[in-house]
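All protein chains but one are shown in place.
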Amino acid sequence: MFNKLEFEENAKKTTRTSRLIKGLSAVTIGLLGSMLVLSVISAEKAAPELAQTALDSISLSGVENPVTAVLLNFRSYDTLLEIAVLLIVAVAMMPESSRNTSLTAANSRVPTHPVLIGLIRCVIPLSVILSAYLLWTGAYAPGGAFQAGAVLAGAGVALLLVKRWQLNYLRLSARAFMALGLAVFVIVAATVIPATGRALNYPADYAGALILIIEVAATLSIAFVLILLVDQLLNMANKQVKPQDTQTEGLDKS
Amino acid sequence: MSINQLLPLLIVLSAILPGVAIFCIGDHRVQLRRILNIGGNILCLALIVLLIRGVHQGEIFETRLPLLPGMDLVLHADALSLLFVSLSGFLWLLTTIYAIGYLGNTQHRSRFFGFFSLCVGATVGIALAGNLITFLIFYELLTLTTYPLVVHKGNAASLRAGKIYLGYTMLGGALLLAGVVWLKALAGPLDFTATGILSSLPGLDPNHLIIIFILLMTGLGVKAALVPLHGWLPTAMAAPAPVSALLHAVAVVKAGAFGIIRVVYDVYGIEFARDLGLTPVLALFAAATIIYGSVRAVFQDDLKKRLAFSTVSQVSYIALGTAIAGPIATIGGMVHLVHQGIMKITLFFCAGNFAETLGVLKVSEMNGIGKKMPITMAAFTIAALGMIGIPPVAGFVSKWYLATGALEVQAYWVLVVLAGSSLLNAIYFLPILHVAWFKEPNPAWPAKTGRFEAPWMLIIPPAITAMLAVAVGVFASSEVSPLSWAKLIAAKEYGQEWTRSAVQVASASPLILATVLTPLLFSLCLAAPRCRKLVKRAVPLAVLPAIVVATMGVYESSALPGLFFFSTFGLDENSRVLLLLASTLWLIASFYSADYLKNDKNPARYSLFFLLCMTGSFGLILSQEILGFIAFFTLMSLSAYGLVIHSGSADSLKAGRLYIQWVIVGELLLFAAIVGVALDGSAESFADINKKTQPIWVSWLLVIGFGIKAGLLGVHFWLPRAHPVAPVPASALLSGLMVKAGLIGWWRFLPLGEATLLDIGGGLIFLGLCGTFLAVVIGLMQQNPKALLAYSTISQMGILAAGVGAGLIAPSMWIVLSSALLIYAVHHGLAKAALFLGVGVAPLLGADNSNKRRLVLALLIIPAVAMVGLPFTSGAIAKTALKTSLENLPWFTQVLPISAIGTTLLMLRFLDLLWRTNKSPSPNPALTNSGLLAYGVLVFTVIGMVFWLPQSQPFIAATFYSGSIWNSLWPVMLGAVIYLFGRNDLFKNSFLFNTSSFDVEKTFSKYWAAFTDMTYARLGRTWELLFIKYKSLASPYFYLTRSLESVKGKNSNSIPLSIQLLHPGLLFLGVLACMILLLAFAS
Amino acid sequence: MGAPGIVMTSAQHFLPLVIGLPLLAAVFCLLVSNSRWSARFSILFASIHTLVVMQVLSSLRDSGSVWRYELGGWGAPLGIDLVLDGFSVILLFATTIVVLCVTTYSAAYFKTPQQTSRFWPLWWLLVAGLNAAFLSGDAFNLYVALEIIGLSSVALVALAGNVSAITAALRYALVGLLGSLCYLMGVALLYRAYGTLDLALLSQTVQGTPITWAALALISVGLLLKTALLPLHFWLPPAHAGAPAPVSAALSALVVKASFYVLARFWLDVCSPAASADALNLLGFFGACAIFWGCFAACRAKRLKLLVAYSTVAQLGYLFLLFPLTAAYGPSAGSAALAAVAYLIVAHAFAKAAMFMAAGSIQLACGYDDIDRLRGVVSHQPISVFTFAIAGASLIGLPPTGGFIAKWLLLNSAIDSGQWWWIAVILCGGLFSAIYIFRVLILAFTARQGEQSSSGGPTHPIPQTMMACGFMLAIATVALGFNAEWLLSYMDINLIGFLAGTEPLP
Partner (left out) sequence: MSQDLIYCTTGIGLFALGLYGVLFVAHILRKLIAINISGIGVFLVLLATAKHEGVVDPVPHAMVLTGIVVAVAGTALCLWLTVNIHCRQITQQGESK
């Protein structure tokens, strides 16, 4: 399946797998899928005991939204590791070098369309406010750090797409942004030990505040990491594919 | 942790840690490395000594480290482990010294010595292992650590050897592991205990135990080189000499053999193993290996390969001894562990020396190497003789115990195997000795530089081990010998005390000992070049103690404690007579040869063999116990070879070859016979031999074995060829004295006067008398006076043999008959010696001085007359004595005069020949007056001695009856008449008397040689094809690697082959489907 | 709400530390971009990590029972528990030792800031993921931990920077994602049927119903893909061979073991009611095939690191013999087999890490690692070759190494359970391993025949620490060969299915 990884557009034609095999395997997968469905049908869904327990414990969690309670209190460990996953990808995708020295740099040479500027000026503050709202509302309604971070990242990506501004991901501050969520989470997890005797066991009184702190940090990190991911992908695609494209175009013309 | 718990561990560490340290220091730190090496060695040895002392005092040494739950790493010192551990420790020291000298300034010495130490550490660990898993751990460690040593040279051959070695040992290790794990699962922690652990465990399935045993034996058999698992050993010869020495003598093969002992005795328990029917199979395999290895060794020209196959053969002695399953055989097997180690390491050291100093790798290049490298070759000789099983070298002791042990449990076939193996050993070792000592050295070899023939570090180790090989043989009965340890182990194993029954009196009579020791010491002095001239002149002095003892009649017996051979010497009436004969003949021969061989080109060699022969002949007369007798007998037979071929002519070489072949065959028969005599191993001295219950096969073997020496018809072929070619004094001794050794043997061992053995006695009489007459017929046809005399010897010995046969038929006559035979022997010995010496004197017939001529003539005629038995001569007395004592067998007495006719014919013919050949004056006779004087003295002894003997006194009077005078006179006269009539025909070279076309022996030996050559060639080629090209077990490995190598070229890095074969997506789906299906439908 | 009989001691607070410490180290290394300082900090962190784990080990022995740490104080099923039993503590032990050595090795191996700035955070995140996986008591948490391991491994492989390595990394990433998804599907089905994610609770309620079978099948296939059992092993050799040497060491030694660990948990503990003997035997059969195929491919490999990678395929096959050996032959045989496999994991981790380190040193010194050109390498890389030899001996299963003990235990349990055919497989596997190991070692003794000028080329000096690290691991392999009792006694503290009922040590 991963023998020859195709990168060309017209890859379908070059695949080596014969039709018979494909047909057979489609049938097999269909069969397997139906067996899965059958097995699901055959089993009773378990009684929602855990859901009940979770809903019963909401009052102790410091937030009112059950999903947020699960994410950041009951199963906060999962979330901690999840942020670590994001960090991995961010670290992996960090650029190897950067010409800029400061965190942000403006590129005045890039021509900008006034409409675009206007749109940006309009959208970005809205996005930031929306993000903050999502973060805040996560405590009692659907929303939370990831959603907020995603919206924030959207704003950032929009900003970068204009190409007038660039971010230097190798700066200490950039790396601090990346690590912020994980660091704060871990530190909070550790600092509550003296109080409650368990890692990640927030004291009931401060639970809400602590969760908020974590969520803010996580939002920033998530947003930054997502911006990094998109930016890097776009950068690489632009930087390296372009010359090739122009070359082929030139060849076509001739 | 007390010292007792620590000591075994310390011993192992004292070998391993220096190795590790050596790795860490650079290649150039020679001094430091030597200090580490030798220091570790000596420390190890010291600890071993401590250990031995402690164990002797009954302390328990055990290191127990936890390894696994329910499984400890145990190092335990018991008698068996001490045997092996002290062997490895000691030989390690020597090998290290040797290796330091051998490797000199080559590369990678750190690596070599490091692994060397580790290897010994592993061996010591194997020795001290207290349970099977510990054994296994060190066993595998040994595999790993020897591999770098095998491939040390890094050339293609050694890499290939390494591959094969690994292939075998890895496979063996895996099987061993399987066996051990299985056994552990059945029987728990597998600690070695003296009587086995399995028999006491209930509820074990015997079939499982048998399979496990096969697994274990296969695993161990690889290292012990049991056929068909031996393939690695000969190829491993590509390694450097010290490694080969270590591999073969100490570490690897011994580890396998030791493991076999451990498993059979301490895990299964010998009785349990026998009940399971396992030991006979093992014994069969061991026996097959013994024979196979020896046969293969015969066809190897590469010296180290020959030695390697010899190892294959010899190591299986240990397994054989283990498998025979009797206490004595056990002792034999265990003691061979040590003995073989010492001897084989010597051989490999020597082979290494040859290769290093002279570049000699092949047997065919070894001509005359003994002259270039005498010390090395001497060590080689001792070890090789030991390997053959020549007493008193250590190898005999093991073989002796193996054979007696086999008889104890009625495994007669083992005797055949042992004898066959010894024969083959002789076939592949003796030619080496011959060419090395007696051929001319290659002129291309560099002249000797330096003080020794090689660096001292290469000389000392083999010299020490060679001496040790003799010492452990001779002193095998002392308390500290390996044999005693082996007995201790066997005692524990069988739960019974097994000690030597003979109580020995610790008194030594210096005079009797001096009789034997003086010639021996003289011969040893010949080793020093400075003493040679002195010793050569003083040879007659060596006989002096014997003469004193014989004439004064020192009837003391002398017992030496602690000696395995030679423990008891003594003299009685009969042996005194023989000693008198022997001393006289040696004295005269020594004077005679001093004159006769004054222009000889190799006098030292002659003196050496002369003295050794003398030692042997005195010793066998004086020795009062079986092993001493046989040792001296062998010494005499073998050193006579040197006398036979002394002249170096083609004839003498051929005769020598025939001689040595018959000697070896005789030795083997006698070995078997004497083992039968001792039977349960308890009989040591002649007094202990239980002759009445002697098995019939033993008697037959005795008759034939000693018959070879005594020139009995049918086995006499060597005699008329060997006696004539030797120098005159040597021929005299051979015919006069040495053939009597056969007679003495009969005397000592056959149940004469105690049991009636009609068939054997009858056979002996028949053969003896036939010999008497046939020898006359053939003798008459000879042109060479010495050959004629040799036939005369056969004829006369035939009478003696017939006499012995008569003694067997009628035991009651034996008392009288024995003294008659004695007289006859003395008479014949003296007279025949005189006749032979006369051949040397005869050229003086052509002397200018007519008085001298007459004197010489008279002196020549007198012994002939005595021989014929004319009245008033010694011959007459002897014949009368014989007749008198044989009155109960009248037909026998009728035959005697007829033999006298024949003797007369022979004597006349002899004189005739002498006269004809020496009529004309010879320009430069070999003999001068001093020789003539000696001869004269002998002639007078011939006349006088018999009259002087106390045994002959009763018969002297009978001789002078007129009837008896007539009785002795008429056959002579008849003979003279017949001779006068036939004389002319004899010289006419008619077809009948053409000796050259009618030489039975020559024809026989010619066909024999053709046959053997043909067989060797044919078999050799076939074997090469079968076994060398297609290495039995390693072949799958080679095929595999070859196929791998062939596809390697097509291999590409990026795309794994599996993807090319199968679509991974399909695989994924397949696994998923399998999972679901199996989970859903199986449960 | 801990299970009965499970005690909480103060030393248990080390459990979150075992995970938190690497995470903090990752953050730290990310912030400190100076390569020298991050290396130093990493070594410091690795040492502290080792001390912590050792403390955990000794306290666990003292307490003698399974540890359970309720993160967040909620306890299963609502919260997530960290669970430490004998099996996981042995894996933790292996991890910590290998991590210590690999960290020290990497400190010398990676030089350029481009590499170090990414390597160290990724490396510590990988360690955190491994520790999290070994300590996790929750099915979904295991998913996240496996993802951390998978993605950080991919990123580390890609660090090598050449096209083939990155392609291998991409393939690895796809495989990892697919495996994770299958696993997640299985977990989803389990949650649907039994309403809990906690492994201990699951194991009490799981029954052999079709949905369990489906879940187990999905989980197994996902994890088999990640563990690279024979038919699904195709991604492993290029990835492990292409990665930088310390990464290869960690991947082969630890990463594949994590998914195996989870697999073993599910088959033997969580879903044991659904496990049929045939399915267990199938796993064993695949394992046997992996042994032979891995050895065969290793014999053919042209590059040293590829050889070692194939050897990993073979050695993983041994681990899968666990399943048939525990199959329905009573608790004693099963626990013995598990002990054997746990020991094998440790022994293989040490040996394989040492081997990759040695191969890496050789590659770095010579600039290539084609086996045919390595002739005479011993003259300038003696310690590396020696390390390789010792590690190889352990892989073959020769005494006195840990591999021997493991093999012994495996054989023992094969005999105890009466399945002699596995004995043959184990022994033959050892013999075949010997062939490829000695294929390399023979080079060490072959004299270099005038090749210095043609293809040998100049050799680069190698930092002593790198060789020392590999050598220390090799020594540790040998040390494992003695006194195995110390480590094996942890297997008495066990949570796994058939032992859950037995009394823990007082």
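Chains here go by letter, A, B and C, matching the order in which they are written, and residues are numbered from 1 within each.
Heads up, the rule we're going with is that a residue touches a chain if its C-beta (ideal position, glycine included) is under 8 Å from a C-beta of that chain, and two chains touch if they have at least 3 such contacts.
In this text the structure is predicted, and so the values were computed from the model without any measurement.
Within the full complex, the chain left out of the display contacts the shown chains A, B, C.
Of the candidate positions A:V67, A:I120, A:A176 or A:I213, contact with the hidden chain is made by A:V67.
Screening C:E70, C:D85, C:E147 or C:D369 for touch with the missing chain picks out C:E147. Residues of chain B in contact with the chain left out of this view: 1064-1065, 1068-1069. In the full complex, chain A makes contact with the omitted chain through residues 1, 4-8, 11-12, 14-17, 21-22, 25-26, 29-30, 32-33, 36-37, 40-41, 45, 48, 50-52, 54-55, 66-67, 69-71, 74-75, 78-79, 82, 85-86, 88-89, 92-93, 144, 146, 226, 229, 232-233, 236-237, 240-241, 244, 247.
One chain of the complex is left out; on chain C, the residues touching it are 140, 143-144, 147, 151, 154-155, 158, 163, 166-167, 169-170, 173-174, 176-178, 180-181, 184-185, 188-189, 191-192, 197.
To be clear about the criterion, only the chains that are shown with their structure count from here on.
At the far end from chain A, in terms of centres built from Cα atoms, lies B.
If each chain is reduced to the centroid of its CA atoms, chain B and chain C end up 61 Å from each other.
Chain A and chain C have centres, each the mean of its CA atoms, that are 29 Å apart.
Residue positions of chain A touching 2 or more other chains: 1-3, 35. For chain C, residues touching at least two other chains, in rising order: 167, 210, 213-214, 234. Interface residues of chain C, counted against chain B in their complex, comprise 164, 167, 208, 210, 213-214, 216-218, 220-221, 224-225, 231-234, 237-238, 241, 274-279, 282, 286, 293, 296-297, 299-303, 306, 386, 393, 396-400, 404-405, 407-409, 411-412, 415-416, 423, 427-428, 430-431, 434-435, 438, 442, 445-447, 481-485, 488-489.
Partner chain A is touched in their complex by these residues of chain B: 1055, 1059, 1063-1066, 1068-1069, 1072-1073, 1076, 1080.
Against chain A, in their complex, chain C makes its touches with residues 13, 16, 20, 23-24, 26-27, 30-31, 33, 69-74, 77-80, 114, 117-118, 121-122, 125, 128-129, 132, 140-141, 144-145, 147-148, 151-152, 154-155, 158, 167, 170-171, 174-175, 189, 191-196, 209-211, 213-214, 234-235.
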